[in-house]
Every structure is written in C-alpha cells, then in structure tokens.
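Since the structure comes first, as structure tokens, the remarks are kept for the end.
Missing here is one protein chain; the remaining ones are kept as they sit in the complex.
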Amino acid sequence: MKKNLPLWGAGVFAGALLAVPAEAAVSSEAAYVFNSFSFLVCGALVMFMAAGFAMLESGLVRARNTAAICLKNIALYSIAGLMFYLIGYDLMYTGVDGGLIGSLELLYNPSGLELALINAGDKGQEAALAALMKAETGYSSMSDWFFQMVFVATAASIVSGALAERIKVWPFLVFVVVLTGVIYPVIGAWTWGSGWLAEMGFSDFAGSTIVHSTGGWAALTGALILGARKGKYGPDGRINPLPGANIPLATLGTFVLWLGWFGFNGGSQLALGSALDAAAMSIVFVNTNLAAAAGVVAAMALTQILYKKIDLTLTLNGAIGGLVAITAGPDLQNHLMAVIVGGIGGVLVVFAVPLLDKLRIDDVVGAISAHLVAGIWGTLAVGIFGSGDFAVQLIGVVAVGAFVTVVSAVVWFAIRAVMGLRIDEEGERLGLDQVELGIEAYAEFGKGSQSIA
Amino acid sequence: MKKNLPLWGAGVFAGALLAVPAEAAVSSEAAYVFNSFSFLVCGALVMFMAAGFAMLESGLVRARNTAAICLKNIALYSIAGLMFYLIGYDLMYTGVDGGLIGSLELLYNPSGLELALINAGDKGQEAALAALMKAETGYSSMSDWFFQMVFVATAASIVSGALAERIKVWPFLVFVVVLTGVIYPVIGAWTWGSGWLAEMGFSDFAGSTIVHSTGGWAALTGALILGARKGKYGPDGRINPLPGANIPLATLGTFVLWLGWFGFNGGSQLALGSALDAAAMSIVFVNTNLAAAAGVVAAMALTQILYKKIDLTLTLNGAIGGLVAITAGPDLQNHLMAVIVGGIGGVLVVFAVPLLDKLRIDDVVGAISAHLVAGIWGTLAVGIFGSGDFAVQLIGVVAVGAFVTVVSAVVWFAIRAVMGLRIDEEGERLGLDQVELGIEAYAEFGKGSQSIA
Partner (left out) sequence: MKKNLPLWGAGVFAGALLAVPAEAAVSSEAAYVFNSFSFLVCGALVMFMAAGFAMLESGLVRARNTAAICLKNIALYSIAGLMFYLIGYDLMYTGVDGGLIGSLELLYNPSGLELALINAGDKGQEAALAALMKAETGYSSMSDWFFQMVFVATAASIVSGALAERIKVWPFLVFVVVLTGVIYPVIGAWTWGSGWLAEMGFSDFAGSTIVHSTGGWAALTGALILGARKGKYGPDGRINPLPGANIPLATLGTFVLWLGWFGFNGGSQLALGSALDAAAMSIVFVNTNLAAAAGVVAAMALTQILYKKIDLTLTLNGAIGGLVAITAGPDLQNHLMAVIVGGIGGVLVVFAVPLLDKLRIDDVVGAISAHLVAGIWGTLAVGIFGSGDFAVQLIGVVAVGAFVTVVSAVVWFAIRAVMGLRIDEEGERLGLDQVELGIEAYAEFGKGSQSIA
C-alpha cells in the first residue's frame, strides 16, 4: 500500500481500470512506463532541491560558516538516501495497515517480479511481463522508492538552515540519521503509509505537514535547545541582523527550490498513466506556480508597507512560504484559491520571522517560519478550501507536532549529553569553517567588519 | 485555437489522426498524456530560465546593485505568472480569429471536460474520458497554460537586464505588469493566437520575435527614455566598462539559459503524441544546441581577432545570440543551417554591443544585442533558410517593433510622470541595494575601487 491509495484513491491509475476501447486508452504497460518515468523525472527535480537548500543557506549564513553549511547539506542528502534504503522505506510503507509503524525489514530492493522480467531471456519475457502487469501496482518499485526517498532529505534540509552557524557538524549529522531513519518514516507511516491518521481521513497531498512541518518542528526544537547565536540578541531586547554573505546564491537557491517543487507537488499525483492523471498533474503544476508567485508578491508588498522598503530575504522566504502552503492541497480546481493560499503563506512568513526573533528563537534562514508556520496553514487550508475535514486536519497537525517535538527533544538532549551540540564561543567567533573543517569558503575575498565582529 | 495550429499545422497531433493499425499507433489517450507531460517538463525547463536570467544579470551588474536585480527577477517571474492567469492567456489565445486581440475574460481555469473527468466517480469515468478524447485538443488545458505562461516571464527578464543599475524597483515592476498582462499577450494574439500576422503566414516557431524581440524592443525603449548610468559614457566619447561583479554567476546563468532553451524550443513543437512529433522535437533539440555552440565559437574567434583577447562576456552573449537566432526556426532539417544561423547570431552580438555603446544606449548586460538584434536575424532567417516568406517575416518584425516600441514608450513615460523611473544620483552612487532594499548583496566581501567610484 503506497502513499496515494488511502489519500486520493479513485484518481490513481484510473487509466488501467477504465473499460474504454483498447485502441483509445493507455495500455497497462504504457501506463507502467508513464508512471515510472514520472516518478524518476519528478524525483530528479526534488533531488535538485537539495542543491537549492544548500545555496539558499549558503547565501544567508555569514562567510565564516559557509563551507560548513555546504558540507551539512551534501551530507544530509547522502545520509537521508542511505537511511531510507537501510530502514526508512519499509518502516514507512510496508504493512502499516492503520497502525503506527511499518516493517523493520532492512535494505529495500527491487520487486521479484521486476527482476524476473529483467532476467528473463527472450522466451520468458512474455510470461514475466504478464505476471508483472497482473500483480503490480502500475509502476516500477524502485521509481517509487526514488521519489519517496528524495522527500526525506527535504525534511532534514529545513533543520540545517535553522540551526546554522552554531551547531557542530557531527552532532547535526547524528540527528539527521535519526530524523531520516526513524522520525520522518514514522510520520510517513501514519499518513502516506496508510496508518492511523490516514484512516481518519487526514489529507496532505505532497507534505505540508508530513515533510515541511516535520522538518520545521525538529528545527524549532533544536533551535530552542541550542540557543541563539552569540550577538544575535542584545541584552536590551535588541535584535541584530547578522546578514548573509551572498544574496545572489540565496536567490538562486530559491529559484531551484521553486523548480524542484514542480516535481515535489506534481509527482505527488503519483501517476501519469491516464488522461485523468495528466490533467490533474497539470493543475498541480499551475497551482504550485501561482501560490509561489502570490507568496512573493504578498511578501514584497507587505514588507514595503511595514518597513518602507522591500525586504529581499523575506520575499525569497515568501516564495517558499507560498510553496509550502500549497503543498498540502495543490489539486484545487479553482486556481484563485491557490493564489489566496499561497499569498497567505507569504504573509505569514513576513509576520512569523520577526515574531520568532521577539521570542529569541534564532532561525538563521527563516526556515521555521517558511516551513512550519506556512506548513500548518497549508494543511488547515485543505480543510477550508479543499476536500479535507478541518478537525481531522487539525488533529494531524497537532499529532505530528507533538510526536516530532517530543522525539526530537529526546534525541537533541541525548546527542548533547554524549557529544555536545554547540561549537564553543571561540569557535563561533572564528566560524565553523575554520574550526570544524579547516577551510575558508571565500579564501580570497577581503572581509568586512561583519566577519570580524 | 492554440499557438501551433495556424503556424505549423499538419505535423501536430498527427499521431491521433493517423489511421495506422491500432496496435502500432499511439492511442489518443496516450497521446494526450505525452503531449501534456511534454508541456510540463519543457515548461519547467523554461521556468528555470528565470533563474538563468537572474544569475546572468547578477553576475554582470556591480555588487551594489546585485540584490536589486535578484529582487526584480524573482518579482517579474511572479508577476508574469499572475498577470497571465488574470488576463494574459485569454487575451492571447481565446477567440482572436484573425484579429488583434482575444477575449477579455479574467482568471483562466481548467476545462470543464477535464474537471468532469477528475470529478467523475468510478462509474462516470469511462464516459467522461470518451467525452474528453472526442472534444479536446489532445493535451491538458493547464499543461498548455503552464507552458505558455513561462514564456511571458522571459520577455520581462530581458528588460530587467538592460535597465539594471538605475531603474527603481517599483516603477520597473509596474512596467512588467503591463508588459506581461497586455503588450506580450497582444503580440502573442497576432501570431500564436491566430491573429492577423498568423493569417499572413508569419512564422516564428518558438519566439525570436514574439518573445525575444518583444522584450528587446521594450528594453530598448526603456533604455532610451531612462538614459545611461552615470559614468558609463565620458564627455569625450569615452566608454567606461563598469565590469560585473561575479563572472562565474554570469556563466552559470548562461548555462542555465541554454538548458532551459531545450524546453523553450523543443516544447514549442507543442506535441509529443506521435513518432513524427518525437522526431521533430529531437531535431529541434539538436539545432538549438548547435546554434548556441556556433554562437559561442563565433563570438570567441571574432573577439580574439578584433580585440586580441577572447571577451568572455561577449562569448556568453554569443551563446544567447545563437539561441535567440535559432528560436524562430529550430526545425531546420539540415543541421548545417542551424550552425550558420547560430554563428551569425553570435557575430551580430559582437558587433551590436559596441554599436549600442557608440550610440550611448546603455544596456547593462547586452540584452538588446542578444535578444532583439539576434531575434530579428533569426526571424528573417526563416525566410532565407526555412519555410517562411521573407517579406512576411519582415512585416512581422516591423509590426511587432512598431507596436511594442510605441506602447512601451507611452507606458514608460506614464510611469515616469506618476512615480518616476530613475534612482537619484546619490542613490545611483550608493547603489540600488542600499537605497531601495536596505541590504548588501555581499555584506562581507571587501570592496575594490570600482564600487566606490
């Protein structure tokens, strides 16, 4: 049982089930190819979001912590893929059946029927194909695995941004192991894996809660336990901006995330093997784009009004807020709704960022605002504009928040006790790059006063 | 009536029309999926061109104006998408019928037949699918909308590059609203929307004139009205180079544009539902690549000869010139023609950039040379190497130039009268980033004499 069936049921693989004339319909083998290729192409786009996060975060940290954030980002993507292979996928998708977790089997591999087809000689292929067509879900097992895998890394990317500039590399990566191997798969099991939340009717098309809020709660918990960067908050309530070192890279990162999000939301249609699926996926692409655009325009206009100047960083986060907000329900059939949902996502980010600062919760790149706050909004919006039940949506938001917060806190405290979490003061002053990696991100660019502060 | 029908007619959706044996041909539903998926994948590539323009322009402006150009680029892409949803698509494609503009209906939404299919229960799907297959154009309505939408932003990106470093953010964005909501859709209506130019036989496969020259004319008009940057042109006829701050970003931007152009030109085959379309699209990909490569090599060799050194910026613009030149006719069946068309595109850029400087038309990134000059060449080249009629091609070039120039001028003057266009001298000296956004793009990188000049 995969992600799609309990949540959007009817529309999926409809092509194969329809009794239209054979010469007009998509054949079952062609549907299998369409579905699999859609997973691969959309999955590759989502994979590229790892680069987007790396660039966004590289641009928004100070120069002295840039190499460390680069390392964390490529490492977390790698760990996420290995952990999902080792344990995550089965924990999330195999035999959850209304419960809390799936199987504890290790090392996911291709389905036997597929290997039989691939290994069949010329003579055996016909029978092997027939068996595959009859028994399988309509797509290649590893194309689905690939698509699900790339989502795991996104949750971890959110954490790296929020906790940048002070968390040590290895403790962060140990947290990533647990987040991607256990925490995210358990949340996934409850929902896309057909667990208890799915049975209640919780609806989260591509993961406003399941991916983005999960990462956001883990980041929030970490930010509270880790504390703020030195110098971020003055003793008199003063908030120091500590501006990022490379704004065009942050802009590039945002564009890459936007591009990847077409795969993120579009691929979550989970099928392309029928006209219905193609039409539905197209609607998803359009809503994704409109919501992001609305987030940008809303954040621009609002910061102009509030601060008399457009705030570029908040505008970039407005795009992300719009994207996160639409992620729970990008299948809205009236596109104006997507504009509204995304625009509100952008507005929420503009208010959430200073609010967190007022609470002295130090989120370096605004990830908690863009992913958690907009993620909650998007999930609830499915209960307002979409087909979801508001109460069930709220239960899902709260349940995920409670579980991720509690388990994350336990893990953060355990790591802190065993190996420490935070770079020491001298290290923070010098920067993680020098202390942890022994490298400079920009070895030749003269440093202004900022980096000596 | 969509873009393809009047201009390339016969080849499109041939798969569905052919009377080949059912078991050999592409079924009508599979063609629908192929066509729609091609729009989505190619459209995503074109969307990424917005990032390419952002990086190209970020790399070629001075550090003090970098954040502003980042903001302008993400804002213009957002506005283009919203305006095309609000009014542009219908104005361009609905009911033009040989005339000047389409419908003034607002807020484009999915076709009723598609929504009927998506919303049909298990029982009704067969009938809904049959109705869709019978009545529709062979692709999902929103996949087409998505593909057309991403083209709009390209036209606006051209303007942002040319007018960088001196135009204020909000007046620029107001112009973008008009350009993407009215000017571009009207040009589109005349041509791809089956308006009067299409009826004359004007041929512009993917938009050398319709997209690139439209943006180029708007940029040229703006550059004339706005005037040059302070210090660009000395009183003694001296031309100061004002070099860009980040050459690798400019290079990255060019590569991203090149990648996106496969979607731009390839997707403009407008169909993938038959062997004919797949073969034709492949030819388009190859010609696109060869033309860009020829533009690079031509610009490299020519600048070496002219200046005794390769000029990297002109070489990057040579790639773009080659791409723009082939855009009007990338379906050339002898690939050598594509090499020639693209190579001449690169050569034209190398001559046009200093010529504009001699005329004291200040185009910060060379956009007018690469998009307008090469765009005119590419459009006329269809009348020489391709299937177009040279006289008609010329009429199209002139008509588009006249309309865009006049309307743009009116809009530029109106904006100037109401809110001003240009940053004041002190602001230009300090940079748009500080004055308009209150941010530094590279907060920690020591500044050389250039930025204080």
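In this document, chain identifiers A and B correspond to the written order of the chains, with residue numbering beginning at 1 in each.
As a working rule, a residue touches a chain if its C-beta (ideal position, glycine included) is under 8 Å from a C-beta of that chain, and two chains touch if they have at least 3 such contacts.
The structure displayed is predicted, hence computed values, not measured ones.
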Identified contact with the non-displayed chain, of A:241, A:420 or A:446: A:446
Selected residue (touches chain absent from view) among B:115, B:292 or B:340: B:292
On subunit A, residues whose C-beta touches the chain left out of the figure: 22-23, 25, 27-30, 32-33, 36-37, 39-41, 43-44, 47-48, 50-51, 54-55, 58-59, 66-67, 70-71, 73-75, 77-79, 81-82, 85, 107-110, 114-115, 117-119, 121-122, 125-126, 129-130, 132-133, 140-143, 145-146, 149, 169-170, 246, 249, 252, 436-446
Sites on subunit B contacted by the missing partner chain, in the whole complex: 10-11, 14-15, 17-20, 22-27, 30, 34, 38, 41, 45, 62-63, 243-248, 251-252, 254-256, 258-259, 262-263, 266, 272-283, 285-286, 289-290, 292-294, 296-297, 300, 304, 307, 309-313, 315-316, 319, 333-336, 339, 442, 445-448, 450-451
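As a working rule, only the chains that are shown with their structure count from here on.
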Inter-chain centre distance, subunit A versus subunit B - centres from mean C-alpha coordinates, in Å: 31
